[in-house]
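Other chains dropped; remaining ones untouched in position.
Note that the chains take the letters A and B in the order they are written out, and that residue 1 is the start of every chain.
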Amino acid sequence: MIVRPRPHWLHLLFVRHGSILHLILPQLLCALAFAIGVTVLHGQVLQWKIPLNFVPFSLIGLTLAIFLGFRNGTSYSRWWEARVLWGTLLVECRAAMRHALTLVDGPEHAAVLARRLIALAHALRHQLRRSDASADLARLLPPEEAARVGAARFPAAMLLQMAGEWLGEMRAQGRVAAPLVPVLEAPLAQLGSALGGCERIASTPIPFTYSVIIHRTIYCYVLLLPFGLVDAIGPMTPVIVAFIAYTFFALEALGSELEEPFGLAANDLALDSLCWTIETAVLESLGRSDGPPQPQARNFQLT
Amino acid sequence: MIVRPRPHWLHLLFVRHGSILHLILPQLLCALAFAIGVTVLHGQVLQWKIPLNFVPFSLIGLTLAIFLGFRNGTSYSRWWEARVLWGTLLVECRAAMRHALTLVDGPEHAAVLARRLIALAHALRHQLRRSDASADLARLLPPEEAARVGAARFPAAMLLQMAGEWLGEMRAQGRVAAPLVPVLEAPLAQLGSALGGCERIASTPIPFTYSVIIHRTIYCYVLLLPFGLVDAIGPMTPVIVAFIAYTFFALEALGSELEEPFGLAANDLALDSLCWTIETAVLESLGRSDGPPQPQARNFQLT
């Protein structure tokens, strides 16, 4: 995630970090070169003048707008839903700790729940990014618990079950009255939903066929565009083609980044920071402030 | 569902699996042939020149954009809602198992609930796809239970009721305290909602009249288009008509696939995989890993 104060409007025209230009440069240069070629040849291919004007592009614009607007809106919705789900993780970890500390006889037992919740956040992050969780698990959990989680196919769900086991033990030991169990279970149910929501976003992309149709339509459009403009605006054709291609390619590339919000691209969610926040908040509820140091942005970017 | 890593931008222009081209090829060829005919005849029909230019197509574009945008957005919403409902199935099966294992005296009874939940997912899949559930039911349930489910008009709802009966028995045997029953009931209520939501999507299509209006508008548009373009762009008319027809037909065909998300078309939901995930997750909560093998994608496609 890119975090930077909004630059002055002149500066914003030329910022480098946060621009998506470097991702689409090859395509953009191809489009520009092709448009220059068409302009130089006055729209002729093998002595034959391609007859085109702006009309077809207006008409194609109709469906293209639907596709691009849909793709952009859907990608952003996925990104924002993922952010909301991680916000829910934080909120419910706090709630679970509040209950454990105030409604259970013997608040010293809350530390066991705390470490399982913190580990849950880290395990989910690793699961979503397909990275190795073992270092974090070893740091946070006793060896046998870390081994049990490490062997699970769904590590985050296993940690949630272990949080449920903690509650079961508290109940069995009579430390929590039966009518209070629903209160303590509620955050766990919410955590389960948030966890399942993240898995859903990670495992179900936007239907692949959309990408194919949008991609083909955009490239055909950009390929044909110089022939449609060259008669009307002559040498300005490459400038305009590059400008239009820039907006198309940028929209497609940004949608592609946001669509999978758990990655490490510039605009993806800062899961490292979110895990740090959860860890710090859970520890603070215990009155501790000995958590790891806060992740810092590098080139205005948090991971 | 098509699962494949995003290809390089050049490769994406020519992928075969995931494209929808094969579904719309007949219409597309018809449109192309017709446009070629019109171009060859210079827009004349029986010696009479059809007088048309681009203006009517801009004006028709107004309502067409509304129709197509609506159809696309609504179809996708149905598809995504269906996916969310199946995600809920997974989440609530896990929650029900967590409760059964931690809040009920005698966790060995959880196995009975587990097999009913797994059978529920499979039965719902077969119900939505109108396929035969008996093999899966026989694999998962004791004969008398399988018979009872097989005879039911709503097999998934019957399995949910049997999950409720399990809870009623646990309560009657005193294995679960009365104040805990609401906790154990909550996932069953959620499962009931998810199940009802799937039935709703499967039984209620987008009003059929939309399909008729959109279909007719698109085909009239494509039929008239060559007459409107031929004077301005001459021999490029067939190329542009085919391009525009491709975007229209693809949008319609994709909407038609997504509208009924429980089928077996390329972009429909991978219910087989989702059932496998639910089965594996429920078994893992019991500490078992002896579930069936994971379904593999064939030609990048999961069913």
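General remarks:
Quick note on the criterion: contacts are C-beta pairs under 8 Å (C-beta built on N, C-alpha and C of every residue); 3 or more make two chains touch, one makes a residue touch a chain.
Given the structure is predicted, the values throughout are model-derived calculations rather than measurements.
Of the identical chains in this model, 2 are shown in place, and the full complex in the file is built from 5 copies.
One rule holds for everything that comes next: only the chains that are shown with their structure count from here on.
One finds 24 Å separating the Cα centroids of subunit A and subunit B. On the subunit A side of its complex with subunit B, the touching residues are 27, 50-53, 55-56, 58-60, 62-67, 69-70, 74, 152-154, 157-158, 160-161, 164-165, 167-168, 171, 178-179, 181-182, 185, 188-189, 192-193, 195-197, 199-200, 204-205, 207-213, 215-217, 219-220, 224, 256.
Contact residues of subunit B toward subunit A in the complex are 1-4, 6, 9, 12-13, 15, 18-20, 54, 57-58, 61, 64-65, 68-69, 72-73, 76, 79, 83-84, 87-88, 90-91, 94-95, 97-99, 101-103, 177-180, 182-183, 186-187, 225, 229, 232-236, 240, 243-244, 246-248, 250-251, 254, 257-258, 266-267, 280-281, 284-285, 289, 300.
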